[in-house]
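First the structure, then my questions, so here it is.
Of the protein chains in this complex, one is absent; all others appear in place.
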Amino acid sequence: MNFAFCLLLSFCSLTLGQEGLLETEGTTENEPCFPDLCKFIKEFAVMKVKLEAVETKLNESESQVLVLKEKGEALETKLKETESQVLVLKQKALKVVFSAGILENAAIGPIKKPKTLVYGRVITNVGNAYNQNTGIFVAPVRGMYYFSFFYHAGGGHPVRLRLIKNNNSVVEITDHKTLMDGADNGGNAAFVELQQGDQVFVRLDANHHVWGNGYITTFSGFLLHQI
Amino acid sequence: MNFAFCLLLSFCSLTLGQEGLLETEGTTENEPCFPDLCKFIKEFAVMKVKLEAVETKLNESESQVLVLKEKGEALETKLKETESQVLVLKQKALKVVFSAGILENAAIGPIKKPKTLVYGRVITNVGNAYNQNTGIFVAPVRGMYYFSFFYHAGGGHPVRLRLIKNNNSVVEITDHKTLMDGADNGGNAAFVELQQGDQVFVRLDANHHVWGNGYITTFSGFLLHQI
Partner (left out) sequence: MNFAFCLLLSFCSLTLGQEGLLETEGTTENEPCFPDLCKFIKEFAVMKVKLEAVETKLNESESQVLVLKEKGEALETKLKETESQVLVLKQKALKVVFSAGILENAAIGPIKKPKTLVYGRVITNVGNAYNQNTGIFVAPVRGMYYFSFFYHAGGGHPVRLRLIKNNNSVVEITDHKTLMDGADNGGNAAFVELQQGDQVFVRLDANHHVWGNGYITTFSGFLLHQI
């Protein structure tokens, strides 16, 4: 029996030799083969320990993966917030800018009725909020806008220009009639909050005049920031 | 002994049959049970290989987790930098804007002492840096600011307006007295760097005058950017 069991182990040793399992170095048929089984049991014990180590490491790895997942989700959330803030900053950089001068090289007025000045020589019109055919700027978005306007006029008639927001005067320029001074200049400017669709333009009062000229009687504006 | 050992393995085979371990198909009490042990040893060898494969894969997985951790930390650091840059960009978008006109429809001056002009008709005052009771703008933050001011005045007295930063003149407007010209206009503007708390206002010189009017004698400013 001893011999037969030994044979079995020897056979197994031969077939499994390549994996280095149960190798009985120097064993002969006459020597007892019990140490092989013992070695086998030892190997099993080693493997058990290894498996436990693997289990422990795997658990650690799993919990690290979990932590990474949570961190990744937190990062994703923060990145989304940052992206939307960048989008808002980019939108705030919406460009609305114009400058234009009166096209005709002639007197505008005096006439009996107030008149919206049409600045037909466009210098700049980013965003096309200013209409060079009507002289009217229409706010494309709610925001804080800046407008400036300058005039030149002869002294033969008084001057009164009003920067109008919808139907209300924001700032004005005025000059008296004088036969002693050939011409005068003036300007004004203001920051105005506008709602989307608000109209801003320069109105010449009835019985007043201004000298048109693409270069000296001008109207400018820009969107400082959205609200 | 052989028989007894065989019995044991058969018993074990029966109890462990559900896991497919050491099943001895067609084994009878009379047949030798050594092949079962051999199969067991083979299974052990297979398991050993599997365990080694698992160990290898786990090591790879662990090193990937480590790489992910480092990448995650690098991403976190970069995201924090980006977030703080976005915050700076948002802060740079701090809004300080005002426009105001002199409220009284009357001459201001001439008087014996210089006088800070009080523009009591507020058109815009985002950030409340301009005080409509004193006429003084106080810089809420260090930055680059723009100021413009325009006047209208009759010809009976000279005009001198100074844009004052703390106690120093930045830019000015002046006009002579003339009995021949009923009125004049003027304006000026400048970009000025201000420290937090710096005061900016328009001063009328002694013995000079200006025509107050909510619409034509105005003062405007805005924060171009923080520094």
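When the chains are written out, they are named A and B in that same order, and each has its own residue count from 1.
Going forward, contacts are C-beta pairs under 8 Å (C-beta built on N, C-alpha and C of every residue); 3 or more make two chains touch, one makes a residue touch a chain.
Given the structure is predicted, the values throughout are model-derived calculations rather than measurements.
The residue from B:Cys38, B:Val54, B:Ala107 or B:Val122 that touches the chain not shown here is B:Val54.
With the whole complex as reference, residues 1-2, 32, 34, 37-38, 41-42, 44-45, 47-49, 51, 54-55, 58, 61-62, 65, 68-69, 72, 75-76, 79, 82-83, 86, 89-90, 93, 95, 97-99, 101, 123-124, 126, 148, 150, 152, 180-187, 189, 213, 215-216, 218, 220, 222 of subunit A touch the missing chain. With the whole complex as reference, residues 1, 4-5, 8, 11-12, 15-16, 19, 21-22, 40, 43-44, 47, 50-51, 54, 57-58, 61, 64-65, 68, 71-72, 75, 78-79, 82, 85-86, 89, 92, 144, 146, 148, 155, 162, 169-178, 180-181, 184-193, 224-225 of subunit B touch the missing chain.
Keep in mind that, in the parts below, only the chains that are shown with their structure count from here on.
One finds 11 Å separating the Cα centroids of subunit A and subunit B.
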